[in-house]
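Written below as C-alpha cells is the structure these notes are about.
Left out: one protein chain. Kept in place: all the others.
Chain lettering (A and B) follows the sequence in which the chains are written, and residue indices restart at 1 in each chain.
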Amino acid sequence: MTTMLTLENLTVELGPKDARRQVVRGVSLNLQAGRIQGLAGESGSGKTVTAMAVLGLLPASARVTGSARLGEVDLTSLRPRELNRIRGRRVAMVFQDPSASLHPQITIGAQLTDHLRHHLGLKRKAAQRQAMELLARVKVPHPQEALSRFPHQFSGGQRQRIAIAIALACDPEVLLADEPTTALDVTVQAGILHLLRELVDERDLAVLLVTHDLGVMSAVADDVAVMRDGRVVESGTRAQMFTDPQHPYTRQLLEAMPDAQESEVL
Amino acid sequence: MSTSASRVSRAAEARVSRRSRRRLPAAWRSPLAVIGLVIAAVWFLAAILAPWIAPYDPLAQSLPRLTPPGEASIMGTDALGRDVFSRLLHGARVTIPLAGMLVACAMVLGTVIGAVAGYVGGWVDEVLGRLTDLFMAFPTVILAMVIAASLGPSLYNAVLAGIVVTWPMYARVTRSLVLSLRSQNYVIASRLLGYSPWRSLGTDILPNMLGPVLVLASLEVGTAILLLTGLSFLGLGAQPPTAEWGSMISGAMQNIDSWWLGVFPGLAILTVVMAFNFIGDSLRDVLDPLSSAERQGAGAAAPPASAQDEGADPVSALTSEISEQEAPR
Partner (left out) sequence: MNELLKVEDLVVRYGGMTAVDGMSMSIRAGEVLALVGESGCGKSSTARAVVGMERPAEGTVLFRGTAVPPLGLRRRRTEFTAIQMVFQDPNSSLNPRKRVGEQIADGVRAAQARGLNSARPDSWLEAVGLQPEMTTRYPHQFSGGQRQRIAIARALAAKPDLIVADEPISALDASSQASVAAMMRRLCLEAGAGMLFISHDLSVVRLMADRVMVMYRGSVVESGPTPLVWSEPVHPYTEALLGAIPHPDGRGVLPAAPAAEAPEEWASTLPEALSRQVETR
C-alpha cells in the first residue's frame, strides 16, 4: 500500500482575528492508493473544512497549521500559485453541487478540452478525443453529442458524472469528494457510487470521501474516520467501524440510523 | 483597598467596552461610517441650534455688501449684505428636514404601492407595475422640474415633485422583496393558521423587508437634498429671501467673482450628501444578510442554544461561510 496523502495534526482556525475558532483540531489521516477513506460526521463537525484546507480553498483569513503532505510537498505551506499547479492535476475535487465545477454557459466539450489543453498541453484534436473517452468512461450516454451540450441540458446525476470526468481528466493521484451524492436521488446515487468504486480500483486513486451518510460510507469506503467538533474521534477499517464501534459517539450515530430502528408500524 | 476597588471598576469598564464593541457590528466601526455619522451629527446640531449660534439674522441686510470672509463674518456677505455663515446655518434648517420628509413620504407611498402590487399580484400588480414604469420612464430631474414648475415655484411644491419622482424606486424594491418573502414557508404557515392576507403582510412580510428599504431610504436622503437644492437653484424651489443652499448658489451666479458666495453652500451640500451616502453604505453592510460581518455579529450576540440532540453547532456559521455543502439536501 502506498500512502498518497498524509494529513498530520491538521488544525484550522476560522473567523475574524478577534473571534477565531478552531474548526479542525489536529486531524491526522493517511490516504492510500486504491482506497477510499471515508470522513463521517454531522454538519459542523469540520469534515468539509478539512477537505477544503487540503486544497487551500479556505478564505484568506483562515489559519492552517500542521501538514498535508502529498509525496514530498506539504500542501499547507505552498503559495497560491504553486498550489494552483497541483490542484486539478495531482489533487482534484468533486463537490456536492456539480454546478460548482461546471461553467453554465460553456459546452461540456469546451470545458473538458480547455482543461486538458491547459493542464496537459494536449493539441486540440487529442484533447477532444480524450474528452470523449472520459465522458464514455464515466458513462455519460452518447458522449459524442454530449460534448456540444451545456450543463443545464443534463440531469443532476449526469452533471455529477461530468464533474467527475473533469476531476479525473489529468489523472490525479488524490480525489477529494465532498458529499458527492448528497444532492442526488438514491437510484442515481447508487450509479455514482458504482462509478466511484470502479474508478478507484482501476486508477489506484486515493480518495477522501466526505459524507454524513453512513449508508454511503458503508457501501464504498474502505476506511472510515468519524469526526466530531473538529476532532477525529474514531478511525479504522470499515468493518471495524460498523460492526465493532469503540467510541460512544460512533455508536450513537449508528444507532440513530433508520436502519437500526425498529419500525413503530410493524 | 482603593486600588483594588479601582482595579475592579476598571476591569468592569473593560468588560463593558469589550461587550459593546462586540455588539456594534464591524460596519459601524469603519472610518467612513464614523465620518458620515459625525458630519451628519454636526449638521443636525447646526440646524437645531442655528438661531442661537448664527451671528446674524439670516435675512437682515445690515452688513456691508460682498465682503470676503473675514473677522466680521467668517464666510463673507452676499450682494444684499447678508451674512453667508448665518444663512448657511439657517439653510440647514430648511433643506435637511424637507429632504427627510421627502424621503419618508416617498418611502411610505412607494412601499405601500409596491407591497400591494407584489402581494396581490394579478391585474393589480399589472396596473401598479405599469404606473411605476411610467414614472420611471422619465428622467428624474426633468420630471421633477416639470412638476414643480406646473405646481408653481415653492419649497413645498418642490418636495411634492420630489415625492412624485422618487416613490417608484421604493415601489420596485418593495415589490420584489414582497414577491420573494411571500413564498417563504412562515408566511404560508401563518396563512394556514388563519391569518388574513393583510395581517400576514403586516406581521410576516413588512418587518422582514424593512432593512433593505431603510438602506435605500438612507442612501436617498443625499439624492433628495441634491434634488431640492437643484430645484431651488433653478428658482423652482425656495423663493427669496429664504436662506436655502440651492438658491444661495443661484444668487452667487450673479456675482461670480465673489467665490465665497458659491463655495460655502456648495461645500455644505457636498458634505451632507456625502455623509448620508456613507451612512447608507454602512447601513447596507450591517443589514445585508450576505455580509459576513453581520453573520459573525449575530453569532456573537446570540450564543448557541443549549444543545438538545442535534446540538446547535457553533462552527456551522463559519463552515457555511465557506460552503453550503455540509448540510444534506
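One rule holds in what follows: contacts are C-beta pairs under 8 Å (C-beta built on N, C-alpha and C of every residue); 3 or more make two chains touch, one makes a residue touch a chain.
Since the model is a prediction, treat every value here as computed from it, not as a measurement.
Within the complete assembly, A:H212 is the residue of A:K47, A:H115 or A:H212 that touches the hidden chain. Taking the whole complex into account, chain A touches the unshown chain at residues 42-43, 141, 155-158, 185-191, 193-194, 197, 212-222, 238-239, 241-243, 252-254, 256-261, 263-266.
Residues touching the missing chain, restricted to chain B, are 120, 184-186, 188-197, 203-204, 207-208, 298, 302, 304-313, 316, 327-329 (touch as defined at the top).
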